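Here the complex is missing a single protein chain, while all its other protein chains stay put.
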């Protein structure tokens, strides 16, 4: 997620049009910390409860070590003036990066539109492919 | 694997020519459930024995939780009418998506051609690069 937003924000600052498409676990980045209550079935509720809500709660993909590694990385990034993940997400929105949530993944994981942050768009694989076809650099991260 | 096949099938249905190249662990997607017996060395046999055989036996990359998470995801996908992975693989073959198995990975992991499903082609890195050079969208998943 760090890599995605650093590349996206870098490209936006260099004048490129940028779209990030979020599928499956990637949707967690876009979840509100305090979502409104939404009527859900039991399985959807369980998915929502088990997955991290928003960028603040994401953990390192490696060396998380029960929280120690992630805390250490956050501390180091702050002390070295690297933007944190929540700052990167806000920066992306501010510089016009389009954040598109995969509608099918939202359906599978039982995530409602109201549970995602403001400014997010919604689309499917066709929308992704149309955008990708026009792009010069296209990564699966 | 889900993402790869959803994108591939989507692109094929939109009229694009699609090739998926399978290396290392990715080869497990193409394995037959009940492969013919093939003479093998002990290490090749161990590799084959330890790795999942075919799309039905693949597990979630996150939240597998000893099988519970994967079972839950399959249940949810079925109840929401999302195609399962075996259906996606068959759908890809039916709509002309080329499935190419990496010959070098097959050699390293001791997987024989007869152990892979029908319709699979075989190639190396040169074959991948030739195809990628012509393509517009190219992802490593």
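Here are some notes:
Labels for the chains are A and B, by order of writing; each one numbers its residues from 1.
The definition used in the following text is that a residue touches a chain if its C-beta (ideal position, glycine included) is under 8 Å from a C-beta of that chain, and two chains touch if they have at least 3 such contacts.
The structure presented is a predicted model; accordingly, all values stated were derived computationally and were not measured.
Chain A residues in contact with the hidden partner, per the touch definition given at the top, are 2-3, 6-7, 10-11, 14, 16, 62-63, 69, 72-73, 75-77, 80, 82, 136-141. Looking at chain B, the residues touching the absent chain are 23-25, 43-44, 46-47, 50-51, 104, 107-110, 124-126, 128-129, 132-133, 138-140.
Assume only the chains that are shown with their structure count from here on.
With centres defined as mean CA coordinates, chain B is found 26 Å away from chain A.
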